[in-house]
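Note that this complex is displayed minus one protein chain, with the remaining chains in position.
To keep things simple, chains are lettered A, B and C as they appear, and every chain counts its residues starting from 1.
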Amino acid sequence: MFLQVLGHVLITSDLWQAALQFAALLLLPALGGVISERSGVVNIAMEGMMLIGAYAGVMVAVATHNILLGVLGAMIAGGLLALVHAIVSINFMANQTVSGIAINIAALGLTNFLLPIQTNGQGITALDSSLRLPQAALGPLAHIPFIGPVLFQQNILFYVVVLIVILLHFLLFRTNIGLRIRAVGEHPQAADTAGVNVRLVRYLCVVSSGLLSGLAGAFLSLGIAGIFNQDMTAGQGYIALAAMIFGKYTPFGAAGACIVFGLGEALSPRLQDTGISANLLSTLPYLLTLVALVGLVGRTMAPAADGVPYEPAAE
Amino acid sequence: MQESTVVTQRPASSSLYAVEMREIYKAWPGVVASDHVNLRVRKGEIHALVGENGAGKSTLMNILYGLVTPDSGEVLINDRVVHIAGPRDAIRLGIGMVHQHFMLIPPLTVAENIVLGNEPGGLVSGYQRRRANEEIKALSERYGLPIDPNVLVEKLSVGQQQRVEILKMLYRGADILVMDEPTGVLTPQETDDLFAVLRDLVKQGKTVIFITHKLREVLAVTDTITVLRRGKNVGELITRETNQREIARAMVGRDVLLRVEKEPARPGAVVVQVKNLQAQSDRDLAVLHGINFEVHAGEILGIAGVEGNGQTELVEVLAGMRKATGGQITLTEVKDGVAGPAKDITNIGASNARIAGVAHIPEDRRESGLVITESIVDNSILGRHHWREFSRNSIILRLKQIASWANKLITEFDVRTPSAVAAMRTLSGGNQQKLIIARELGSNPIFLIAAQPTRGVDIGAIEFIHRQLIAQRDAGKAVLLISAELDEIRSLSDRIAVMYEGQIVDIVSPEATEEELGCLMTGSSIVNEV
Amino acid sequence: MRRSGKLSLLVSLFVLCGVLLTACGGGSTTGTTSGGSSSTPAGKTVTLVTDIGGINDQSFNQSAYTGYQKAMSQYNFKRSVIETQSESDYVSNLTRAAQSSDMVVGVGFLMASAMDQVARAYPTKYFALVDSCPTDPKDTNKCDNLSNVAPLSYKEQQAGCLAGVVAGKMESLGKARVSKLQGNNTISAVGGMEIPAVVHYIAGYQYCARQVDPSVSVKINYSNNFQDTAKCQDIANNQITQSKSDFVFQVAGGCGVGALQAAQAKGVYSIGVDSDQAHVNSSVVTSAVKRVDTSVYDIIKALQGGKFTAKPPVFDLSNDGVGLGSFSSAVPAEVQPVVNEYVKKIKDGSLNIPETVQ
Partner (left out) sequence: MAMPTVQRRTSTPASRLTRWMHTLKSSLGRPLIAVLVAFILGMIIVMIASPGALGDRFNTAVSAYYNLVMGSFGNIQSISYTLAKTTPLIFTGLAVALAYRAGLFNIGAAGQLAVGAMVAGIIGLKLGSLPGVILVPMMLVASMLAGAFWGSIVGILKAWRGAHEVVTSIMLNWIAFYVCAALVEGPFQAPGLSQQTTPLSASATLPSLANLYNQTLGTIFGQIPLAAQYTVDVSLLLAFVALVVYWFLTSRTTFGYSLRVIGQNPKAARYAGISVKRNLVLAMALAGAFAGLAGATRLMGQSPYQLISSGFSSDSTGFDAIGVALLGRTTAIGVILSALLFGGLQQAGPFLQLNVGVPGDLIYILQALVLFAVAVEYVPSFQRFLPPFMRRTKPVLAPPLVPNLIKSEALLEHASGSSTAGPPEATLTDNSVGATDAPTPATSQED
């Protein structure tokens, strides 16, 4: 019975459309993680940056009645939080995992703390459609039977994410800046002696990971939900972290991992008809990660100096 | 030191000195690395900067290269005072440096490593692979440094990696080339090739500063010498007008004991028997191909050979830290001349090996020999914490006994430390090494493995450690000494086994000449046509 | 210790005492800062203890808070609200509320056992519990009717039924009168979790829709979550595209808003829940309303007027406890009379709506 339903569900385009949307939502923070860790700074604060981005996106959109400013506001908020992480990890050479967890808790506290105050107790009502990132069908492409709805009838930001993946891959592996980023992540002192400004590269990478996570927040609050709820990211930042490691710290690898998670997330509601409790089905994405992490991937190779604070004036 | 006559046969170029460093002062808390040092290097010359370990050679050059900012003093390049805040300034001024630990990035290709920081097409453009490869090919032809730009650095041999480092400097158009202990990892033949390249570079107008503590090389290739001791400039000499003994005396300030006084060894019964030992490296490549040797009671067997020929793996297998994939190791206790039963200690694990009587002074003291964030007391029982003396049925630690044991080690081996509970990292390199030796010898082992026992240790400690090794030998222990310092091997060992590519090619007497050992170490035949 | 060491230690200790001093001193000032200074004598004080999700959760908490605010402004008592952070805090939050005010209004059935215990510990204080009744830990099957606890229960199935009538009728009218039908004669519901309140709504919705349009099929899914809007949007999308559902009835609080957004994006209809959600978007044809706010307001009014009763009437259609939200323009005229017919049948008891999904 289960396999029969699964077989039936797997071929529906609607499943894959949902899977890709969840994947795109996870992919932004995962890419943020990739670029930050490639430069040698551990970043597990994507959860917090996404949440603050979702909050700021809605606040700015409501205040300025302009959706683009909302998205920008979300990215800037994510970037600012990332800046804090960068200062703490790079200049103060603090423990990067602890700072990441601190940022996640701070984001949760700040958004819940500011929400009633900034809306003087009323909370936020659902945004009207003018303030929401619409779905967009790419003209004729959208009418191709299976591929059409899956690939070409997605939220606008979905296409932006696809663009970002390709751009990031090109940046990291095909440009001089990418060469410097990878060098800084693998052997910062070698990069320093070659004249690369290690701190500047790491700052830029960590802040851009914040921008990407903030954008993901906007995608969630302005794109999908059209509202801001307390703690609405619900742990997706941590799944993005797993996707980054599972994807071997590469943009396309992370994209593949996010599709696996997206599929798990999309499958669990659709298999409810098989009588298995919704709770057990919800463990699907996490089980998939464990099996994948332990099974085929196992030895994921983080950049050599990932997480090791760099003291430039080493003798 | 009086000013020695300055003679140069090259045409006096416009500026007299390519590099001049005046009154450079740099002190870390507790030690003065550079004490008002003056350095003058003429353009188009190979200048040697000599001094023994810890004399401040590296610090001085790191200041020149901008890695370290001096407390006071000024640097002149081509007679112009310059301010070098970091490597980027140094590179702009035409200074290039090859460090002791290569500043290369293993997972990137040779071309990427060379152009890093100076990429063709500038920061914004894409990585121009073709153009980079062409430029590097041209450069390597011009300076006789053949290398394939597309291979990953992690696949290169040590000599090739050094060549990439040099190309990296030349790619940036460096005129002043600083090389920090470049021959440490080279075979004698590779060293000669390097000297040929350096002479060629100098002909083309480059200036080379060559840091070393090997006097043979200084005489072979350099034009002028600056000697450093304890961070001070104690002498500037002309190579042609001086000799090894004079330089050594300047380096050490007193007649250095080139030969350690020791009576001839009286080897007794065989303590350690190694038969057809095989083992694999971390990357599962076979690295020990059937090693056979014995070490007798009351004998020091030296293992000579260039690093990377399997010595590290051999030590780890003997100490039980690495699995042997073939062959056998047996240990026999010799009590006043009478050999007891032979025990097979192959693959019994490090702690059992220690119980059986093996002691191991590790190669990388800070890496595996110590836990530097812990106290001396904690470090004094590393590896023996579950012995009866230190823990009741190897579970409950006996803190009082451990504390008295630590104090015994400290007093017996004269480890200078504020107190037994100070953290290891507050101790100097020499004192850390003394504590390790004290710990290993304290449980009177029957077989002592000493790997690079005097690396990075001050001269006083070196003599102390050598006397300890001799004392252990005379007390009837079997001692296996592994060292990259040929002089140390030749002065301490009773027999010298030369290792090359995972095999013992020959066992010779300590009187063997440098050339003879050099050939064995590089696998070429005894007769080498110079 | 060197001089500078002593100095900085002294400074840090001084600042620490400063903070503690001001904190202790500050005690006296608490009175003035919170609550409006009231001219008429303040009525009995009431504390609202919400469930997890905060007072902006688009669901029970929010509507209970609206009722609480209305009563607060009318009876001039100090605002005192505790938003529960974790399930292990129910007992301590309820106890604190009981100690600091005359009446405690708890929101959510998860507090059933906790409220039972606290109400017994404070017999002189009054309690009200939205959506559930305090249960005796020995036998959780039946309510433990304590004299000082007023369980507020609602007949959500009646409101669900009316929503089902609207959906069923519009389905039966066909494409001519209702333009956006997909022609598969299917309606659907997105539930948050299988808890009594949600199940009652959906049971009524299903039962009455079938009464009006026997051939209609009703697809039901649960998101297992009240906050994750992306999840409910995805479930709604699946119902609309795969099962061709024309009406998505959301019973999932904050998450459910995602379902309403999905209905609008796919150009079909949707039905709100708890409060009138017509403002969310144009796809909302009506809402099954449960006036938690009026029930909270009424219980506080009873308390202030000294007429607290531990057996308040069940809120249903007759006392306007539940009902139907405003109709959107898409609802054709023929629907209203059918709705009125069912309202009459429910009120005179001739229609017996099941409480569980068939």
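Rule of thumb we're sticking to: contacts are C-beta pairs under 8 Å (C-beta built on N, C-alpha and C of every residue); 3 or more make two chains touch, one makes a residue touch a chain.
Because the structure is predicted, anything quoted here is derived from the model rather than measured.
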Chains in view that touch the one left out, judged over the entire complex: A, B, C
Option touching the unshown chain, where A:V5, A:L80, A:I101 or A:I177 are the choices: A:I101
Selected from C:A64, C:I82 or C:A203 as touching the chain missing from the view: C:I82
Touching residues (missing chain, whole complex) on chain B: 28-31, 33, 53-59, 68-69, 85-86, 100-101, 180-181, 184, 211, 213, 231, 280, 282-284, 319-323, 347, 349-354, 360, 362, 364-375, 377-378, 381-383, 385-386, 391, 394-397, 399, 418-419, 421-423, 425-430, 455-458, 461
Missing-chain contacts mapped onto chain C: 1-2, 4-6, 8-9, 12, 15-16, 19-20, 22-27, 29-30, 32-34, 47, 52, 79-93, 95-97, 100, 109-110, 112-114, 116-117, 121, 135, 137, 140-142, 193-196
Residue ranges of chain A at the interface with the undisplayed chain: 37, 42, 44, 88, 91-99, 101-103, 105-106, 108-110, 112-117, 188-189, 235, 238, 241-242, 245-246, 277, 279-280, 282-283, 286-287, 289-290, 293-294, 298-315
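Here is the rule we use: only the chains that are shown with their structure count from here on.
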Distance from chain C to chain B - Cα centre to Cα centre, in angstrom: 74
Where chain A and chain C are represented by their mean Cα positions, the distance between them in whole Å: 32
Touch list for chain A against partner chain C, complex: 12, 14-15, 17-18, 21-22, 25, 112, 115-116, 119, 121-126, 128-129, 132, 134-135, 149, 220, 224-227, 229-232, 234, 265-266, 269-270, 272, 278-279, 282
Chain A-facing residues of chain C, complex: 53-58, 62, 221-225, 227-231, 233-235, 237-238, 241-242, 254, 257-258, 260-261, 264-265, 279-281
Residue ranges of chain A touching chain B (in the complex, touch as defined): 170, 174-180, 182-183, 186-187, 189-197, 304, 312-315
